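All protein chains but one are shown at their positions in the complex.
What follows is subunit A.
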């Protein structure tokens, strides 16, 4: 584990199919954009270090793996996330009107009461807008979320979206410092055996 990393945060990206969730993820983590990006396949989550306010955090940003198409994201996808990015497409009003449903999903499944939410209006490079900036902002105010407009294609707003989210998470007491002691990841190669010789393991 790198010592200079303050913490690892789990960030979710949710929203309707085709709003550019994976594109935002790719733009942010790899500064890459694939105009041919089809349906999400093979994208699980990506990690990236980010420095905000002098603190370096490691982000694990989870993509939906296409399971949002028929609204079949598993409850376990939402577990223990500290932040969520809710994406809509400013050129498709329908994706905006579905945000409410996504907020509701978050409400049901997120295990952290004070999870930080960021609403992102994507694809502002597209000329035909169906959702104004004002509408997006109003929605965000009403639901007390952060808000930004962005374009994964042109890079606009992408970095800020993640930075602001992380900034807010770090400022929120009790959201990320609490580590549930004793949880086990079975694939941890160097699993900490804090209790020392707890059994016969060294015998084998």
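Throughout what follows, a residue touches a chain if its C-beta (ideal position, glycine included) is under 8 Å from a C-beta of that chain, and two chains touch if they have at least 3 such contacts; residues count from 1.
Rule of thumb we're sticking to: contacts and distances are computed from a predicted model.
Selecting from "Actin-related protein 2/3 complex subunit", "DNA-directed RNA polymerase subunit beta", "Phospholysine phosphohistidine inorganic pyrophosphate phosphatase" or "Rab gdp-dissociation inhibitor", the unshown chain of this assembly corresponds to "Rab gdp-dissociation inhibitor" (UniProt protein name). Panel shows subunit A; residues 16-18, 22, 26, 30, 32-34, 37-39, 41-47, 65-67, 69-77, 79, 92, 94, 98, 101, 104-105, 108, 111, 180, 182-187, 191, 195-204 of it touch the chain omitted from the view.
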